[in-house]
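Note that one protein chain is taken out, while the other chains of the complex remain in position.
Chain lettering (A, B and C) follows the sequence in which the chains are written, and residue indices restart at 1 in each chain.
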Amino acid sequence: MYAFTFHQPTTVRQAANLLAKNPEAKLLAGGHSLIPVMKQRLASPSAIVDLSKVEGISGVEMKGRSLVIGAMTRHADVANSVVAKEAMPGLAAVPGSIGDPQVRNMGTIGGSVANNDPNADYPAACLGLGATIVTNKRKIAADDFFTGMFSTALEDGEIIVKIQFPVAKKAAYEKFKHPASGFALVGVFVSKRASDIRVAVTGAGSNGVFRVKSFEEALKKRFAAKSLEGMSIPATGMNSDIHASAEYRAHLVGVMARRAVAKATA
Amino acid sequence: MAMTMSGEYQLAAKRETVWQKLNDAEVLKACIPGCEELNKTSDTEFVAVATTKIGPVKARFKGKVHLTDLDPPNGYRISGEGDGGVAGFAKGGATVALTDKDGGTLLTYNVEAQIGGKLAQLGQRLVNGAAKKIADDFFKNFAANVAGG
Amino acid sequence: MAAVSMTVNGKAVTGNVDPRTLLVQFLRENLRLTGTHVGCDTSQCGACVVHINGVAVKSCTILALQLEGANVLTIEGLAAPGAPLHPMQEAFRENHGLQCGFCTPGMIMSSLDIVRRKGNNLDEHTIREELDGNICRCTGYHNIVKAVAAGAKAMAKS
Partner (left out) sequence: MSATGIGAAVRRKEDQRFVTGSGHYTDDINRPGQVHAYFLRSPHAHAKIKKIDAGAAGKMPGVVAVLNGTELATDKIGNLICGWMIHSKDGSPMKMAPNSALAVGKVCHVGNAVAVVLAETLAQARDAAEKVKVDYEVLPAVVDPAKAQAQGAPQIHEIAPNNTIYQWHLGDPKTTDAAFKSAKHVTKLDIVNNRLAPNAIEPRASLAEYDSGADSLTLWNTSQNPHVARLVIAAFVGMAPEHKLRVIAPDVGGGFGSKIFIYPEEVVCLWASRKVCRPVKWTADRSEAFLTDAHGRDHVTHAEMAFDAEGKILGLRAKTIANLGAYMSTFSSSVPTYLYGTLLSGQYSIPSIYCEVDAVYTNTVPVDAYRGAGRPEATFVVERLVEVGAREMGLNPADLRRRNFIKSFPHQTPVIMAYDAGDYLASLKKAMEIADTKGFDKRKRDSERNGKLRGIGYSTYIEACGIAPSQAVGSLGAGVGLWESAEVRVNPTGSVEVLTGSHSHGQGHETTFAQLVSERLGIPIENVSIVHGDTDKVQFGMGTYGSRSGAVGMSAIVKALDKVEAKAKKVAAFMMEAAEGDIVFKDGKFTVAGTDKSAEWGAVALNAYIAHKFTGAELEPGLKEGAFYDPTNFTFPSGCHICEVEIDPETGATEIASWTAVDDFGTIINPMIVEGQVHGGIAQGIGQAMLEGIVYDKEGQLVTGSYMDYTMPRAHNLPSFKVGTTMTKCPSNPLGIKGCGEAGAIASPAAVMNAITDAIGSENIAMPATPQAVWVAIQRANGARKAA
């Protein structure tokens, strides 16, 4: 690692001030993406602003018809949350597939969403449920939030405070794990609410999480796995690397989507 | 590791205008993602500093940009190589062709890029997408610049 | 340099560290607790697993300064020298759940976390899934799985 100064604010405002003062500062949420990169000297933040002592930005609760998850809520805490499991088991199951148990004990939803790793799981859940990302400055709809691989609508100094997930009756996530890293090689989150059917895909696209309109249209006719029978998406725009070709990823999108719908309707 | 990408942009400007901009250091500097410095050392050579961000990864590359196979106003090859210190190195080039189309200019490009060292070793999951994004962003920025006059 | 204080294996410790010091470095180099190992640099092998406030984490991916006031338990804290082994340690020994021993401290610390989360009656599938964050190159996991199941049971009795 390169040298940096370390800060541990206790309020969001203090954290925001620290970011304002240190343009090269980085927020430390769970640290499981940032610290490995810093260890390799592939990142050199001048300051680390650790959010773990900030009060009031973790926890899971129902507010109206939304499940609200504080940004610093650890993956394990969402996975174990009775509130989350009762309100939306399909969402509560997502963090259980992230990394490994020790990673889930440290990693946070806010960190995952802000990082928008193209293979991360939570972005699919956010987009697949039409969540709202609430920052210290504003509210951002998931459709507007994820702007490309590793890029989001977050501006400098903006800190995610919580994420609001509208409760969907039917929702599920199916993930084909990358054999080595455990990230999503392909992950598909599907949901059905009265007004909205969503299919969001992570891992597959070379530009991060995206929705599959053709699948959504097909599911509007009938929300059943059968509606997606034989459907897949074009390989163009899919990521391709030593682990999976664009064609294989495109194929898996169809398979995982069908399985997710089957799970959501089971 | 090597990657190839290609694409095209329809630009609402005359071929000569596009060609001029392709040779303008200020325009190039504005379009190369993360470019901090681009200084001309000859008509076809520049020294450059650019910072690349891929999620939490941030690497600063120092290197050279060359323009070769100049065929005004039909196209050229723009290539560069950068040393990113501990991150490794990056090399790449794009063949850019301009043709008249629909009263404007069609820009087509074929990019090949190669990275080496630590980024190649650790970033298999990320570098394809990142390289594509950098290439896309460059030409998107360029198209916007042309559109902006 | 910055000061940090925490409780490690029941003892209050303080240190003056460079902010870039990882917990695992603090444990190994400052406190000379060398039972916690480093086997990779991408937070995957799990040789460095310790407990922070009762929860298993990878000590290679956390800064020592993040742990001001925390309660840290390492492999050395499970059984005092000369005292009987912890039931999970005993189960690893009894079931030949280790060969070279390098991944073992992390395996044992992770196994205790599995018991914390999943209880004392563990089936093979659960154990295998929950060991996802720990890599062993020697054992093929067969005897580790047996050890975790046996250790979990023994913990219920003790």
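Keep in mind that, in the parts below, contacts are C-beta pairs under 8 Å (C-beta built on N, C-alpha and C of every residue); 3 or more make two chains touch, one makes a residue touch a chain.
For clarity, every value in this text was computed on a predicted model and none was experimentally measured.
Within the full complex, the chain left out of the display contacts the shown chains A, B, C.
Within the set A:I35, A:V94 or A:L252, the residue that contacts the chain not displayed is A:L252. Even with one chain removed from view, chain A keeps its contact list with that chain: residues 1, 40-41, 176, 179-181, 242-245, 248, 251-252, 255. Within the entire complex, the positions of chain B that touch the omitted partner chain are 1-2, 85-86, 88-89, 114-118, 120-122, 124-125. Touch with the hidden chain on the side of chain C covers residues 18, 20, 28, 33-42, 44-45, 47, 74-76, 78-79, 81, 85, 89-90, 92-94, 96, 98-105, 108, 124, 127-129, 131-132, 134-145.
The rule we apply is simple: only the chains that are shown with their structure count from here on.
Chain contact topology: the protein chains form an open path, each linked only to its neighbours in the line. Chain A and chain C have Cα centroids separated by 28 Å.
Between the CA-based centres of chain A and chain B the separation comes to 31 Å, rounded to the whole angstrom. Contact with two or more other chains is made by residues 38, 40, 181 of chain A. Annotation for chain B: residues 122 touch two or more other chains. Within the complex formed with chain A, the residues of chain C that make contact are 2, 18-20, 22, 41-44, 46, 49, 55-58, 60-63, 65-66, 68, 110, 113-114, 117, 130, 132-134.
By the touch criterion given at the top, residues 1-6, 8, 28, 31-32, 35-36, 38-40, 48, 50, 52, 76, 80, 99-103, 105-106, 181-182 of chain A touch chain C in their complex. Residues of chain A that touch chain B in their complex: 26, 33-34, 37-38, 40-44, 115-119, 148-150, 178, 181, 183, 206-207, 239-243.
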